[in-house]
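One structure, as structure tokens, below. Some questions next.
Note that one protein chain of the assembly has been removed; the remaining protein chains are unaltered in position.
== subunit A ==
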Amino acid sequence: MSGIPLIKPSTGSAFGASTTRRSIFSHPTMDLQGGGGMSNGIKDQLLDEDMEADPIPTLYLDPSPIGKGVSVKDWTAKNRTIRSTFRPNTNEVAVYVAGKKGAEEFPIKQTVSQKDTAVYLCQASIAEIRIPFITQMYGVFLNTTTTDPYKSPERYTRYYNQYYEGISRYLLQLYDATKKELESKDSTYIVQEIELMESVSAVWQLAEFMFLTPDKPIAYLFGEWLTAHDSAPDVEVGETLLRSAGKLSHHKFWPYIHQCLLRGMRKSVVFMIEQALNDEENDETADALDALVRILRGIPSSETTLPDGKSKERHRKWQEDCNKFTRSSHMETLGSDAKKALGILTGDIEEILELTSSWEEAFAAILLYTDPTCSRHDLGPILKICVSKYLEGNEISLLDRIKIAIMEMDSIKTIRLCGTLDAWLVAHLADVFNQYGYLDMSGIDMTDIGSQGWDLNIRDYFIISYAQSLMSDPNLWEAIAGYLLLCGVKGRAMLSEWICHVPLESSRKAYKVLRFCKDHDLTDSLQSIHRVIAVEEEKRGQYALAIQHFMSSKDPQRVAKVADNLMQNYLQSKAFDLLDTVSSIPAFHAPNDHVDFLRAYAKFHEEYKSGKAAKAGSTLISILMTDTTPKKYWAILLFDALPLLEHKTVIVFDTNATFVLMRALEELLGSQNKAEYLQLLPVPSLSKDSSTETVTEERESYLNTVRLSLVRNLARSIVHPSKPGSTV
């Protein structure tokens, strides 16, 4: 996305990633009203003044599409406006300059500037407090998605449990943060985040109980879920009752008992009735309470439900006992409130609906007292009763719709609705559902959901969307890359493109990104990133490093260019150790003529410097005779041969070697490309304005010196036809 300017949110912007309930981008398009709320092109406010009262952050386009000194009125008069499109699953908006009317409707001919073609991308930033949750959950995802729940169930469960633990831990962190952030600007965000994460937590656990825990009766699991996410009855009420003297006559006694019964809290209700019994002085009432306690001990629970296939029969008998109690004299002794309690126990749906306060509570109670071993696939009738009573005629919230979809065991609908609630939730739930085989799309009518842009792999679609929603934060690059990598061909293709644009702020991060590409065979991306780093290193004069990176990016032309620069730099300054520099270029890379030349040339210099004239001469000749040595370096080699040719005591080059040098000299000077071949030779005496011909002539004059020396050496080698290196 390089080259596309970003919208910079104004300071104090408080919106968070996918968690923002009221997105700033709630309108699919925005149209500017001429002049309204706009300053003279310094800060071009996008949102109109009506929105100022709303706690919605203001965004500014930077750089502005309106030129400096141009008023908004003038700008809009030239048939210009701002439009945007919103991508809901990543909370991302693209803003661009558009025509207010069609060009054919506008009387004046339009001229289009570069500013008119800019596309501004903006994505809601991710709150700092959520980042550890994101990175830690990525770790859990990596472990779970690569483990088969059927082949390694224990290991899978250990990993999978980390999801719910992670959500709970994050919620605790948020609760803690509310205490600290009460006065700060982040408090609104944290309150919203808590509300969201509580919903996520409820959905996650309910989905787990319905879809992934088939061995345990749902009646008890649903009760457990309800207690975890909607704590009632009030513990303080229970404590007050325990402290009171006349419990049975306390106005909160029976409502508390009803609440406990509706939630299936057998132990609590038995304990409370036993306490009332201990206090009771009236024998008749005490007898009635004693009988009630015996009934209550039989309330269905996971402890009383044994896997012996006789649970239904036991429940039927217990209900008969409840009905007998209703018809007994005890009922009259205990009064109407006790009758209501027995109504709950006998599974009197009307009584339960009368006493409950939510459809979930009603569902839990009806299920527990009418059919505690009911199969997950037979919950429909009870669900319908509860939903009709509490939700019919009202607008059903998204959260309720998700819960109902889960209770209906409609995995596709659950995922579809979760997609609107939270990007993290839907991605990870889709992954888990997929592993358990709940996302089989065969037989599903795609006409309804096709419009949402899903392809056949829902899991990949939502994980990719989640990864995209994180892309606004460069800190999360590794998690983003990891998610995309595990999303098939589509995710990998996206990763391959995106990872090339991860900012490399430090060498450590560059290492990490390169290593990621290398480990996961992202060859094209690897080469592209190496190229980017190589260009930077070249700019800084780090030629050896630049050559290494260009070699890794498989760019031999750039390697040659940098090698030339390195050579020129060395010839001009001699400020660094060429052998040391060149030897730092690993030899394992693909061979490159220019680098091979540099290595050999550095070796020649080292030998010459250490006084090994004969060895140096031999190295120089072998370089010249190597076919791959670029011709433009020949002139340098010939020039470097000069001190060896003029060696006072030793004939470094024998006749054959001298002929090699002479042939090279003539080939250079006789070539049509003479100017190019001689360009590396120094020209200290000429000004910058000298013509190419003059420069070439000057350089050629240097080589004439070499020619004279060669002739002299030829004569010496003929007179003393010994081996190279022999003393004259």
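Note that in this section a residue touches a chain if its C-beta (ideal position, glycine included) is under 8 Å from a C-beta of that chain, and two chains touch if they have at least 3 such contacts; residues count from 1.
Here is the rule we go by: contacts and distances are computed from a predicted model.
Think of the chain that is not pictured: of "Nucleoporin Nup43", "C/H/G cyclin", "NADH-ubiquinone oxidoreductase chain 4" or "Exosome complex component RRP46", UniProt labels it "Nucleoporin Nup43". The hidden chain makes contact, of the residues A:E154, A:E505 or A:E693, with A:E505.
Of the listed positions A:E274, A:D337 or A:E478, the one in contact with the omitted chain in the full complex is A:E478. Which of A:S71, A:N143 or A:T157 touches the hidden chain is settled by the complete complex: it is A:N143.
Residue A:D519 is the one among A:E284, A:E313, A:E350 or A:D519 that touches the chain missing from this view. By the touch definition given at the top, subunit A reaches the unshown chain through residues 128-129, 131-132, 135-136, 138-140, 142-143, 159, 162, 166, 173, 473-475, 478-479, 503, 505-508, 511-512, 515, 519, 539-545, 576-577, 580-588.
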